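The structure is given below, and queries will be raised subsequently.
Heads up, one of the protein chains got dropped from this complex, but the rest are sitting where they should.
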Amino acid sequence: MRISRAKFQSFWMLLSLLLLFVVFLGHPAIASSQQRDTKEELLALPGELGRSGGRLVVALRGEPKTLNPLIAADSRSREVIAVMQADLVHINRATQLTEPALAKSWKISPDGLQYTLVLRQGIKFSDGQPLGADDVIFTFQVYLDENVHAPQRDLLIVGGKPITVRKVDGQTVVFQLAKTYGVGERLFDGLAILPKHLLEKPYQEGKLAQIGTLETAAKQWAGLGPFRMKEYVAGQRLILERNPYYWKADTQGNRLPYLDELVFLFVPNADAQVLKFESGESDVISQLGAENFSVLSRQQKGYVMTDAGPGLEYNFLFFNLNAPGEKASSEMRRKQEWFREVKFRQAVSNAVDREAIVRLAYQGRGTAIWGLVAPGNRRWGNEKLAHPARSLDRARALLREAGFSWSNGPDGESTLQDAQGKPVEFSILTSSSNADRAKMAALIQDDLKQLGMRVQVVPLEFRSLLDRVTQSKEYDACVMGIASFDADPNSDINVWLSSGGTHLWNPSQAYPATPWEAEIDRLIEEQMSARTFEQRKKLYDRAQEILSEKQPMIFLASPDILAGAKNSVGNFHPAVLEPYVLWNVEQLYRKSATENGTR
Amino acid sequence: MMRYFLRRSAHAFLLIAGVSMLTFLFTTLAPGNYFDEMRLNPQIAPETVAALRAQYQLDRPLPVRYLYWLNSVVHGEMGFSFAYNSAVAPILLARARNTLLLTIVATLLAWGIALPLGVWSAERRGRLPDRVLSLGTAALLVIPELGLVLGLLMFAVRSGWFPAGGMASVEFESLTFIHKVRDLALHMTLPVVALVLSALPLLIRHVRAAVADVLDAPFLLAAQGHGVPKRTLLYRYALPAAANPLISLFGFSIGGLLSGSLLIEVVMSWPGLGPLLLEAILSRDLYVVVGGVLFSTLFLAGGNFLADMLLYWADPRIRRESSLR
Partner (left out) sequence: MKNWHAFTRWLIALGVLHGIVLCAGFFAPYGPSEQDRKSPYLPPMRVHFVDGQGHFHLRPFVYSFRLRDGSFDQYEEDAAKPDPLRFFVSGWRYRLFGLLPSGLHLFGAETTRVYLLGSDGYGRDQFSRLLFGGQVSLLAGFLGTGFALVAGLSIGAVAGYYGGWRDDVLMRVAELFLALPWLYLLFALRAFLPLAVGPLQAFFLIIAVIGAVGWARPARLVRAVVLSAKERDFVRAARGFGATDIYLLRRHVLPETSSVLLTQAAILIPQYVMAEMTLSFLGLGVPEPVPSWGNLLSNLQQYSVLVSYWWMYLPALAIVPFFLGYLGLASSLQERGEAYKIERRGLGRLT
């Protein structure tokens, strides 16, 4: 039978169309939109190659309260969350510059108001579900929702308005800012991307704050970090296992992390941490005090101790400059009159023996500071600021100018008196759990004794201390320390701004209490939206000058970052930014084949 | 017998109730209000704060608060811990278990050493061995407990033979049973040594005194005359006669099971009731303090009660005395 030519041709056309269609289907770009399994775009990390396998044990000072980034306030929770979550853009702790993370590239519009980020393709959460632009949109929706009270919300308010985000396609999102932001893409560092498929329902029910606890996180949470939750034993340890879907690889293409398990041991305090490290129970140790560092350095059996150089922590003494409430006693008012006198504060600053603080509290492993920018932050310090040497004469001259005088007691000791003849006495609060700051307070006490002031050091439990300083404002003076979490002035913005919560001498002001605080506010706001580094630095320098002149905080010293690890831990490069030792946890590995968590 | 028992239990019960009221009263000395504590804890949701407020009536006057706390005791919760964000009772029980592990072992050891030593010394009273032991116990008595514990800790740290504190090593969960036991034993050694050394001197002295008092009694001389061997004489005749004060002492030992080891636990980082209480006191976690003190008092009262019961059973004079009443 002869088939008509027309029919034959249409048959072949149909067949070739079909074939084309099949080929078309097989094309990766089309396939990805239909199938769920796309080729992943892994981030290849440069650096030393390591061995897969093994376990790392870290001793944590205390137990994390939660694994939910939306409510984590304490540093321990943050430390654990950091290895379980990932952000869009990450600051490399070693170089202190930004790098692509979940976003493989980004573009900032010429007017500085739009940030376009392109996500990596094929990334999966730790439970195997895919990551897409919807998760990013959901994440920022949650962060910005006022009812959620996420601490991250404040970080996303630029120019008084919250950042908005919209989806361009499955892989691209655009962030819209109300004002230009000098910090740029650094703002994305640390903002964990949340899984919409797990959290959407609790969010709609308003139950987000209740999930993600240590006991339930394994089932309720999925992250994009190198590790995921495996087991939790209350009061003892937290075991994390390798995330098989982690999106980073080494230069040879091996998927990271190298380690199979990461164990966090809970110990009660710093000394217990040292004991565990010394006995070989834990493999790395960080945030060491100088004394423990010396002890460990002296022994050095099977481990190596590293001084990573000056860090970003700054310690300071500040006075209660809050406006006195109606309930304030006359004694408090009198004291505050002294504190408000600039020359009084300058005199105290001149009398403090910073060199002794570095030597006795940090055993020389630290630097004296006179300003807010710690020496670990090399780009932003104001080099022109004066670093006056300690001078008791200068201090006495300043006090005399301010109307103070000395009276001589019967035993030859002289007491400082104010213009009304009342002796100058006050107390300095400090945290009872921090031995270094207690030492600083004791040294300051002795220094001020030489000026005739009677100072008393009161150690308090940290929570009570915080409550006194930020809530009830019932204190005279306090010694505290803050560690900036980024080498960019914006990380300390709440210290600078008069409305900030960590503007410790007079926090959360409705409007600036003094003209110089108003001036600082203005400078900081301006540098936030300046576009270039030079512009920002000029403004920031001026703000530091004002602070150095008015001395609301008397800066003391900054410790070096001290850490240690067993010899068998590879790729150990402590950084001066948090998390000091685990920042490159995906690249840490155990060297010997027989190592398995013991020495 | 029943009447004595009932009387003693009623007594103990009243004591405990009184103690709970007293401790509750003490906690009101603390300045500030309870809500500050809860506000500072980010994990406690506002709804929980409101629920707690309702459950414990925290803004009402003291007697009301006490009643609501009593209510929670009856329900097995014993109040709410602000620091641990949970009911107090489970925390207390877990820690009390750790403390008891130490103190029971130490008490048994101490009595096990003190009894034979005391009897031996009483038998040779006035002679050289007695004097030497007397000197030894005096030497131990004058060393302050703080010095003893710190000294042992220093020894542990410098020699490395014992772990310097804590209850278990990191690999505890993954060890075999035998190794678990060994690990626990190693961690327990120094705290137990400290407890035993601080309890021994007084125990030995009391045992010696009690037995020495009895050894002059005529009936023992008579038994000796009958040819009863020395060992039987001491342990089957003398010791039971001397038992009266010793049983009371034993009651004290039981009573101190929970509270006597506070300092040692704190210095050696043993996760027992002591460190919990200290922490709670320092962080104003009031219900934990009340619960902890109550727990220890329970043991104290229980110890006395047990001693009374034992005395009743062991000493016929008391039985007769009480039935006469």
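Note that the chains are named A and B in the order they appear, and that numbering of residues resets to 1 at the start of each chain.
Here is the rule we use: a residue touches a chain if its C-beta (ideal position, glycine included) is under 8 Å from a C-beta of that chain, and two chains touch if they have at least 3 such contacts.
Only a predicted model underlies this, so the values are computations on that prediction, with no experimental measurement involved.
Undergrad: Specify the shown partners of the omitted chain in the complete complex.
TA: Output: missing chain touches A, B.
Undergrad: Decide which residue listed in B:211, B:234 or B:267 touches the omitted chain of the complex.
TA: B:267
Undergrad: Hey, which of B:64, B:146, B:181 or B:221 is the one touching the hidden chain?
TA: Checking the options B:64, B:146, B:181 or B:221, the one contacting the hidden chain is B:146.
Undergrad: Considering the whole complex, which of A:189, A:250, A:291 or A:418 touches the chain not shown?
TA: Touches the omitted chain: A:291.
Undergrad: When the complex is taken as a whole, what residues of chain A touch the one chain not shown?
TA: Chain A touches the missing chain through residues 271, 274-275, 289-292, 294-295, 353, 356, 359-360, 363-364, 410-412, 427, 429, 432, 435, 439, 442-443, 445-446, 449, 456-460.
Undergrad: Considering the whole complex, not just the chains shown, which residues of chain B touch the missing one?
TA: 15, 18-19, 22-23, 26-27, 29-31, 138, 141-147, 150-151, 153-154, 157-158, 164, 256, 258-260, 262-263, 266-267, 277-278, 281-282, 284, 289, 292-293, 296-297, 300-301, 304
FYI, only the chains that are shown with their structure count from here on.
Undergrad: Touching chain A in the complex: which residues of chain B?
TA: 32, 36-37, 40, 42-43, 45, 163-166, 168-173, 269, 271, 282-284
Undergrad: Hey, which residues of chain A end up touching chain B in the complex?
TA: Residue positions touching the partner: 57, 65-66, 71, 73, 209-210, 233, 235-237, 263, 265, 268, 272, 275-276, 279, 281-282, 432, 461, 463-464, 466-467, 471-472, 597-598.
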